[in-house]
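To start, I am sharing the structure in question, which I have written as structure tokens.
Apart from one protein chain that is not included, each protein chain of the complex appears where it belongs.
Think of it as A and B in the order they're written, each chain with its own count starting at 1.
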């Protein structure tokens, strides 16, 4: 049974709201698309005019938006409220039904309570799976790995041996964790492989997008810090350390042994050379190439990447140069 | 039994051709590599001198090429004729033999006629598979998805729940459709996940290359339009709309909510910021970064991307500047 607006208002603690509590809500929608069975939200002020025209049953509106309507449910942060309402009422995913008899699970593996494992999953020797873990079909978890409680591993993920994955992580399909780092010693015109005997450690609340790859360390650990969110098709090289609560947007690449601080934001298709130190709260614009250390709090852009202000001055100089001729 | 030149000439409607009809043809080859059992073709005029030297049994030649030879089979469009001949006579792929007893198929799934499903495929609840669909080993199709008639899904593809895939589509190995979009609400220094409750809809005759990822919408749909062809390792973000008959070359990335018109061509490794409008027939050169809307029919290049002509002027100005010093 779908929730009522009253259920939702109560969940959000919107005690002053006095709209139609019994209206059933089928889901959330943007203001422009919502119908009478949807809850909408106003987050970006540029859409405020749609408050008049929306067909939504109700709208999540920030406390400081002027005006009033019985349809408005006042909340401190409508974007966050939308996330919480979706999570609570509308985000249920189909989940494998218990532990499939078609999975291959080593007798030495330890499996927690309330674990769901789909068909054709391989769980190798000495793997430890925490409580409330979900592993979809075709995923492979190699020997000695540990999966923290509440983590979700989607179909066809590949986790190499001895990987450590924290609690409440989400790994999307096609993710590869713990493949060999790219390390070779030149010798007589050939590239001799340096065995990669380190591991990958992923802390709690990390999400990793489809097709991304995190290489194991040569020696020691590759680390993804707590709360960091990685988009699709991102490459993280061996011995990289990514700090806490970073954002790595799609198709970013980080070469070996580079270290990112906390709260670093890297826009899509940017790359880092190896062995760099990138400070806390650094921001890197899209398609940049970072070849040098970047101090805390700096915003950089370009290939090679330079500070935002310098990049803007450079673009301006180029435009003037062209006008002169 | 391989076809004869007569079979091929008849198939192409080359009624005036009077060469050796009984010669058996093992396959097609470029002019320079062809042997006496191959059919060759002349598409790019720069290879015309090879018409003299090729060992091919016969050559597909455009109607307007001067000269004559009993080996030449005249056609209006040799490149297209090559495609048609390959498809008709030489492109048979090995296909799983019926429905493998080693697949896991939910009782509630509906499976059409003449469907081939390899081993270790998972088809979850309420999936609908059209006629003449081929699904290779290890693919995963999550609950509630629909696969149109004549579509081919290669090994180890992952399709999340409620995805809609059209007719005659081709999804190559490693493709991931419907993973969560990259959406987070900042809250007290952490990134709160915004559940991604929309879907992906892929229209008819779309091909998607190996390892590419198409994210599901936050709310609503991510759409790939009819006849669009996507190369390998391409990333399409949540709520993106790609028009009809577009070409997205390898390693392109499109950030969330950007909309591409029809017949847009994007060369390799280019990227688009989010929330942009890209007009019909826009062309983007390789490794460009598009940060702004692009009007219909425009060709852009560079990072940030600017019109072709402006880019050329800029390169010229830089060269002059260097010569001056």
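Please note the rule applied: a residue touches a chain if its C-beta (ideal position, glycine included) is under 8 Å from a C-beta of that chain, and two chains touch if they have at least 3 such contacts.
Note that the coordinates shown come from a computational prediction; the quantities given were computed from them, not determined experimentally.
Colleague: Among A:124, A:170 or A:267, which residue is in contact with the omitted chain in the full complex?
Modeller: Going through A:124, A:170 or A:267 one by one, A:124 is the residue touching the chain not shown.
Colleague: Of the residues listed, A:54, A:134 or A:158, which one is in contact with the missing chain?
Modeller: A:158
Colleague: With the missing chain put back, which residues of chain A would touch it? List them for me.
Modeller: Listed in rising order, the touching residues are 104, 120, 122, 124-125, 138, 140, 142-144, 156, 158, 160-161, 174, 176, 179-180, 182, 184-185, 187, 189-195, 197, 211, 213, 215, 219-220, 233, 235, 237, 251, 253, 255, 269, 271, 273, 289, 291, 303-304, 310, 313-314, 317-318, 320-321.
Colleague: Given the full complex, what residues of chain B touch the hidden partner chain?
Modeller: Residues 27-30, 33, 77, 79-80, 82-84, 86-87, 90-91, 93-94, 100, 102, 118-120, 136-138, 154-156, 170, 172-174, 205, 207, 209-211, 227, 229, 231-233, 245, 247, 249-251, 263, 268-269, 286-287, 303, 315, 318, 321-322, 325 of chain B touch the chain absent from view.
Going forward, only the chains that are shown with their structure count from here on.
Colleague: Report, in whole Å, the distance between the mean C-alpha point of chain A and the mean C-alpha point of chain B.
Modeller: So the centre of chain A lies 28 Å away from the centre of chain B.
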